[in-house]
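A single protein chain has been omitted; all remaining protein chains appear in their positions.
On to chain A.
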Amino acid sequence: MSIFRLFNKPRSAPLARERLQVLLSHERCSMDKDLVSLLREEILAVIAKHVQVDADKVQIKMDRGEHVSILEIDIEIPRDAEVLAA
């Protein structure tokens, strides 16, 4: 590390503050059951009713933001499962 960078490290406290504010705003309103986790479970249950879902073929991503959260569920449905359901 150059001596120049040593004196120019970005301030980390503002980031700590922002991360805490976002995190705690979620944890406070969802101590019992987090809405996003609830949705994830129910959506997967509905899909499992119709299609045999391979747990390895399901990708779930969550991004909790200050104003909106994004729940991304990516499920691979095999062709033969579609035929069976029809």
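The rule is short, and it goes like this: contacts are C-beta pairs under 8 Å (C-beta built on N, C-alpha and C of every residue); 3 or more make two chains touch, one makes a residue touch a chain; residues count from 1.
The criterion applied here is as follows: contacts and distances are computed from a predicted model.
Entry comment: the absent subunit's protein name, as recorded by UniProt, is "Septum site-determining protein MinD", drawn from "ABC transporter permease", "Septum site-determining protein MinD", "Sulfate-binding protein" or "3-oxoacyl-[acyl-carrier-protein] synthase 1".
The chain omitted from view is touched by exactly one of A:Glu27, A:Asp54 or A:Glu72, namely A:Glu27. Mapped onto chain A, the interface with the missing chain covers residues 11-14, 16-17, 19-21, 23-24, 27-28, 31.
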